[in-house]
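If you scroll down you'll find the structure; I have some questions about it.
A single protein chain has been omitted; all remaining protein chains appear in their positions.
Coming up: chain A.
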Amino acid sequence: MLRFLVRRLLGAVVILALISALTYLLFFTLPSDPALLSCGKNCTPANVALIHHNLGLDKPVPVQYGEYMAGIFTGRRLPLGNCPAPCFGLSFANDAPVWTILSSRYPTTLSLAVGGAAVFLTVGVGLGLVSAWTRGSLFDRLASSVSLMGQSVQIYFIGPLAIYLLVDRLRWLDPGADPDWSHDPAGAVGGLVLPCLVMSVIFWSNYSRQTRSLMIEQLAEEHVRTARAKGMGRGYVFFRYALRGAMGPIVTLFGIDLGSVFGGAIITETTFGLHGLGQLAVAAVTQTDLPLEMGVMLFSSCAIVLFNVVIDASYAFIDPRVRLL
């Protein structure tokens, strides 16, 4: 297990190094020159050179990249200000360290992604289990037809609808709010319920359908039949044997969906006017704030790569045949 984690984390580092190098190359060798943007109307070549120097753009790209990467671990002193570790540079827009901006934003996105995933895994897999258990029943048939419609649901459609219904009319839920976990955890949860619910809806139908068919497949497996032949009860066979077999593929599905989960979180953020990474990325792009773009990019890649390691490790807990190497 430890060996697996070390290896996978090393692998993750290599992947992240590659991603960072590529994005760096892409962003900082683009034809658009940030110096020209911040230079204004009376732009002399000397001005531009000064700005280039202040931004560290006067050095060769590999050196820039090396300093950037080193800064993540050691922090940097830049001409425009101090940038403590983990330093992702200073934002062009307001000279603040990128990490400071990121850390004020990522809790929203991460909370949405994790909360939303928790909701859709519970609801989606739960509905699938009920459908498989009551296979052929009215519930099952209803669930299948509803889930066919559910596939075409869009967050930007149900988001406003949910706000109108559940917040404005019925006053059941709080409108979405950015979470402040350290000062107001209860409020953070309250502000996340509706956005997480809305975000999760787009995943329900897929997970319930997949869970249902996986369970039905598993229930027909010979080893599940053996469990019945031993006289084990229906629920025991269903949960201990069939569900155990369905878990691996469900986790695989989730792993494939990780990207969509982050995507869903970002769309939800926008729908609820929350301040997360999505909104930050849009702002960074419109302002050509390259260090900020780079920071958002690296942070999201890190998160996805790390979650992937966790998912791979979880296979070993589900299936004893999986050997973590």
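Here, a contact is a pair of C-beta atoms (placed from the backbone, for glycine too) under 8 Å apart; a residue touches a chain by one contact, two chains touch by 3 or more; residues count from 1.
Heads up, the rule we're going with is that contacts and distances are computed from a predicted model.
Asks: Among "PqqD family protein", "RNA polymerase sigma factor RpoE", "ABC transporter ATP-binding protein" or "SufD family Fe-S cluster assembly protein", go ahead and choose the protein name stored in UniProt for the chain not displayed.
Replies: "ABC transporter ATP-binding protein"
Asks: Have a look at A:Val167, A:Met232 or A:Ala283 and name the one touching the chain we're not showing.
Replies: A:Met232
Asks: Please pick, from A:Tyr106, A:Tyr241 or A:Phe299, the residue that touches the omitted chain in the full complex.
Replies: A:Tyr241
Asks: Touching the hidden chain in the full complex, which residues of chain A are there? Just list them.
Replies: Within chain A, the residues that touch the unshown chain are 135-136, 220-234, 241, 244-245, 318-321.
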